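Right, one structure below, let's go through it.
Missing here is one protein chain; the remaining ones are kept as they sit in the complex.
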């Protein structure tokens, strides 16, 4: 239920695998990780959300914050998500139009940055 | 988490397999079953508690009520339980001395009524 | 009507407690499995918003979540007493443009987006802004009530406990 985070490099992207619940309680942890990555020069991020069980608006806010950060470096932030219950909150908030959302990590990594 | 109940005849005993939580919320269901069995002439009961996840004093009270009922017919009520967390409440209340507690259903069924 | 009230220190951790209790009671009240995801998210959003507002303006006051099993409906009320300063408005949901969606979010903790999410999720929603604070009331139909085995719910005539949402 708590957040799990792991990241690795794949091609020109950095893939962050997130598991558990991204909510008002755990979102700060995810924000920290994204800030660290951007500060260390990773500007093309793929956030793999296939193991995320719950996402609230604070979690969304962290993803939006990440997007703004990488954009400041002409980078990209791509999401991997096929779970309907998670996609729902992106739809409600109109963020499906803001984030590139992919069906698989391979797909996201292959995408033109 | 809810109570599951199934009963079958084995030798001269009636074995009641209980699963889930026996608490103030579900105990009435177990009491009903025991009363039905005794009213239909089953006076030698074996309560298999190996799949019980939680037992509170209301549940204990139902077992004690069952014991009193079968005793009124010179019957017996035996328990099968090897789980320490369940046995604990029997110990605290001194009921380990009141109920015959067996390690297996076979053992309980084989016991002299 | 069977009611559970939860009052908690405005901390993010307790938003989880509110979600946990709301989902557990909604399930028991007979809200269908599909809608439980809505209950989880909507109650979480309302509680996050209340926690944020209390933390900012009255961190020693508890947030109130009241959950009622109304027989054929499950009602969740989330009440803050953080006043009417900086009350967010029910945003229009963002449309085709990119930027409005982004504008919903601050760079840090979200602000205002919670009500937008709740508005997009919950059909039967009332939001009462008063000078005392906000009361968010969300109702879901309860279809197949899971009743206590062998114990009549009607036997104990519970009622709400005399707490009222902040009035104007």
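Labels A, B and C are assigned to the chains in the order they are written; within every chain, residues are numbered from 1.
The working rule: a contact is a pair of C-beta atoms (placed from the backbone, for glycine too) under 8 Å apart; a residue touches a chain by one contact, two chains touch by 3 or more.
Just so you know, these numbers come straight off a predicted model, no measurement behind them.
Residue C:11 is the one among C:11, C:36, C:73 or C:128 that touches the chain missing from this view.
Summarising the interface, chain B meets the missing chain with residues 21, 23-25, 27, 54, 56-58, 60-61, 64-65, 67-68, 85, 88-89, 92-95, 97-98. As for the chain not pictured, it touches chain C at residues 1-14, 16-17, 20-21, 24-25, 28, 55, 59-62, 148, 151, 153, 155-159, 161.
By our rule, only the chains that are shown with their structure count from here on.
Centre-to-centre separation of chain A and chain C, using mean CA positions: 27 Å.
Computed from the mean C-alpha positions, the centre of chain B lies at a distance of 42 Å from the centre of chain C. Note on chain placement: the centre of chain A and the centre of chain B lie 52 Å apart, centres being C-alpha means.
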